[in-house]
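Coming up: chain A.
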Amino acid sequence: MDRASAGLFGEVRKTLTGLWSLVVGLGVTGNQFYRRAVTVHYPRQTVDNLSTFRGPIELIPSAKDPMKPDCILCGMCEQSCPSGCIEVKSHFEEEPDAEEPKAQTPAGAASDPEKKAPPKKKKKTKVIDSFDLNFNLCSLCGLCVQSCPGSGLRFSHEAYLAGYSRSDFEFDLLARMRAKASGPGSAGSDSKR
Partner candidate 1 sequence: MSFTWIEKLEAEKKTETDYRKSGSRWEVVVKPEQVEAAARAAWDAGYFIEDISVVDLQEGFLVVYHFDHWQSPGRVTFKVLVPHEKPEVPTISHIHSGANWHERESFDFFGVVFTGHPDLKPLLLPDDLGFHPLLKKPEERASLDAIANVPEKPQEKPQEASGQAP
Partner candidate 2 sequence: MNPEQAFRNLAGDFYTRSLQPGPTENTLILNMGPQHPSTHGVLRIVLELDGEYILRADPVLGYIHRMHEKMGEVKTFAQYLPNMGRVDYLHALAWNWAYVGAVEKLCGVEVSERAEYLRVVTSEMNRISSHFVWWGAYLLDLGAFTPIMYAFDDREWLLDLLQIVTGSRLTYCYFRFGGVSDDVTPEFVEGTLKWCEHMRERLPMYKALVTDNVILRNRCEEIGPIDLDMARRYGATGPVLRGSGVAYDVRRAEPYSVYDRFQFEIPVGTGAGDAMDRYLVRLAEIEQSLNIIEQALKTLPEGPHMHEKAPKRLKAPKGETYFAVEGARGKIGVHLLSDGGKNPYRVKLRAPGFSNLSLFAELVRGVLLADAVSILGSLDMVIPEIDR
């Protein structure tokens, strides 16, 4: 400590500059005192940047039928999820109008005979039963959206999620998608803000 060497005069001067720094500090807070608050009064106001927020994932409805998802049911999202929070259930169903694909195959076969080689008896399609997201476990990493080979999944912009129990966050994404498609004012419409 070089306090002794500074002498009384130096000490007084140091104290005075110290005191002045306090006054400067008061000036800074005093200056802020008159400014407007920067916070958002939550229930009355909401933030305006939710369009970039990535909330729980949602299924993308197909362009033709908003009640049907674009999902091809490959299960990639299920596999890639680190926390195992996605569960896709599906079953095989025979194509209802088996005629139409048959009508198309000759056209394709003409150009590419190789493809004809395994002739399918009856075309079966996967039909979605349920697409569940256990949001309790989800860490919003986005690996599922990234791994989706088509465009079946995307992030929603829901930030205002609250519930009374864990079961409130076991989402049936299919139902949510349909609810969203049928009523624009339903849950998950924050993005328009």
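Basis for inclusion: all candidates are chains of the complex that A comes from, given by their letters.
In the analysis below, contacts are C-beta pairs under 8 Å (C-beta built on N, C-alpha and C of every residue); 3 or more make two chains touch, one makes a residue touch a chain; residues count from 1.
Note that the coordinates shown come from a computational prediction; the quantities given were computed from them, not determined experimentally.
Touch between chain A and the candidates 1 or 2 in this complex is found for 2 only.
Across the complex, candidate 2 is touched by residues 1, 17-19, 21-22, 24-25, 27-29, 32, 38, 49, 52-54, 80-83, 139-143, 146-147, 155 of chain A.
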